[in-house]
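Removed: one protein chain of the complex. Kept in place: all other protein chains.
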Amino acid sequence: MTVLLAMTDRLNKVLLYILAGLLALVSVAVMAQVTVRFVLTTVGINISAPWTEELARYALIWMVFLGAGYGMRHTRLISMEFGIQSLPRRFGVPLRYAVLLLIIAFSALLLKAGLDFVALGRSETSPVLGITKDWVYWAMPVGAALLILNTFAHIADTVIAKRDIRLGADHSPQD
Amino acid sequence: QEHQMTLAHVLSDQSPYQVILEEFKTLIEDRSEGRIAVEVQCCGQAGNETRAIQSFRTGILTGGMVGGSSLETVVPAYRVLSLPYLFDSKQQAYDVLQSDIGTEMLSKLEEFDMMGLGFGSIYERSIASTVPITSVDDMAGLKIRVLPTPGFVEAYNSLGTQPTPMAYGEVFMAMQNQVVDALEISPDAYVADRFHEATTDFTLTNTHQSTTIFVLSRSFWEGLPEDLQTMVQDAAAEAIAAGILVHDELADAGLETARAAGVTIHEPDLAPFMEKARMSWPVILDGHDDAAGFLTQIEASLGR
């Protein structure tokens, strides 16, 4: 279990760099658009860069799904934990495990629906970049797979460290 | 009833889309003697056009009215429809699209699990602006919001403007603040969305004759017995005819309202606009042989 956990966390580390790259791409694309509109027009160059906008939107979609998948590792998805924490331990702990199983089941369903959507996306083309939309739609099944993996990792980590499973978010690393 | 139809569109409940679908509902519910029931969902309640098209393909929606430029992302051949000045006039567009060429274009939808009942009203899209545009030279450097598809972006590049992509919901404020100088829009939408309050000039460039299509989900269509299929086909044709009349009235009324509100309407000589804009055709059609094939057919039928 420890080995698997270590491997998952290595993957998560890579994921962090990808997330940084995606948000950087969004920033640069938006900035490029402003630059094109102001700086270049002022000096008399008239080009239009509609692809920056499309690229940024697609990068953003990937960022959301990967970020959510990553966020599950330290239960950073926004949730209300004070209810379950105020329950007595012997009710709260099993209920929290049930919730985690529910999260896994729902993610599995997202994975399945996401793959169907990828298939549909093969015959859709993005208006400006001209890529087929499955490139974008893969974000959901990949994100769902990460959600499942990281929910298991969260459970494993808590069990190994003998922590209270109800206090997931309290052990998140700070921003 | 045996068949429930949910038909969707993104325009308001006063739009020609609504007229067509409501008329269709009345006709088909009456003629099928209750075997078909129709529900019309306006205003994008069932999602934007991209999602509506996905829903036709997956059978979540039975059908609806969508723009040809939205279908272009699924049916590559439809790229031809967003060429600027593909037709010389609205009437010419109607004639070509009601002919065999139109029928052949509609049949392209089947590969993508859809079924085309017919081409609807054609929206002539022109330029609304905060600066007067009386000739093609006035277009130089104009910051204009256009539909974010190659047919529009490239056309306006060729015309010397600077097409700016922007969410439609932000355009009104952007016009007031002069983030953009202009947008391309049809006269009825121009007034319906109050753009005559944020612009001073409307120039009838008629750059795009934007098509609309009555689409059904193919799985629904194939589940209909033959007698109902015929009935649906006929009712759709009649409903479309009614919608076209209403649209033409709305477009004229839109111009009138704009004029009354103090907007200057310009009708420049379009020949220089056509010449410049048509230079974008090869760029728009690059790598789309299907679309280029239709262009050849259309040109041949027009004797160009």
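As written, the chain order gives the labels A and B, with residue 1 at the start of each chain.
By our rule, a contact is a pair of C-beta atoms (placed from the backbone, for glycine too) under 8 Å apart; a residue touches a chain by one contact, two chains touch by 3 or more.
Quick note on the criterion: contacts and distances are computed from a predicted model.
Not counting the visible chains, the remaining one has a UniProt entry; which protein name from "TRAP transporter large permease protein", "Iron-sulfur cluster assembly scaffold protein IscU", "Superoxide dismutase" or "Succinate dehydrogenase cytochrome b556 subunit" does it give?
Choosing among "TRAP transporter large permease protein", "Iron-sulfur cluster assembly scaffold protein IscU", "Superoxide dismutase" or "Succinate dehydrogenase cytochrome b556 subunit", the correct UniProt name is "TRAP transporter large permease protein".
Tell me which of A:Leu5, A:Leu19 or A:Ala156 is the one touching the absent chain.
A:Leu19
Which of these, B:Gln91, B:Thr134, B:Gln178 or B:Thr230, touches the one chain of the complex that we don't see?
B:Gln178
Determine and list the chain B residues touching the chain excluded from the picture.
That gives, for chain B, the contact residues 45-48, 50-51, 54-55, 58-60, 165-167, 169-170, 172-174, 176-179.
Identify the residues of chain A touching the omitted chain, counting contacts across the whole complex.
With respect to the unshown chain, the touching residues of chain A are 16-17, 19-20, 22-24, 26-27, 30-31, 33-34, 53, 56-57, 60-61, 63-68, 70-71, 75-84, 95-96, 98-99, 102-103, 106, 109-110, 112-114, 116-117, 120, 136-137, 140, 166, 175.
Here, only the chains that are shown with their structure count from here on.
Please tell me the distance, in whole Å, between the geometric centres of chain A and chain B computed from their C-alpha atoms.
For chain A versus chain B, the centre distance works out to 36 Å.
Going by the contact rule set out above, which residues of chain A touch chain B in the complex?
33, 37, 41, 46-48, 50, 53-54, 120, 123-128, 130, 133
Sort out for me which residues of chain B touch chain A in the complex.
Counting only chain B, the residues touching chain A are 54, 57-58, 72-74, 76, 112, 140-141, 143, 148-150, 153, 156-157, 160-165, 287.
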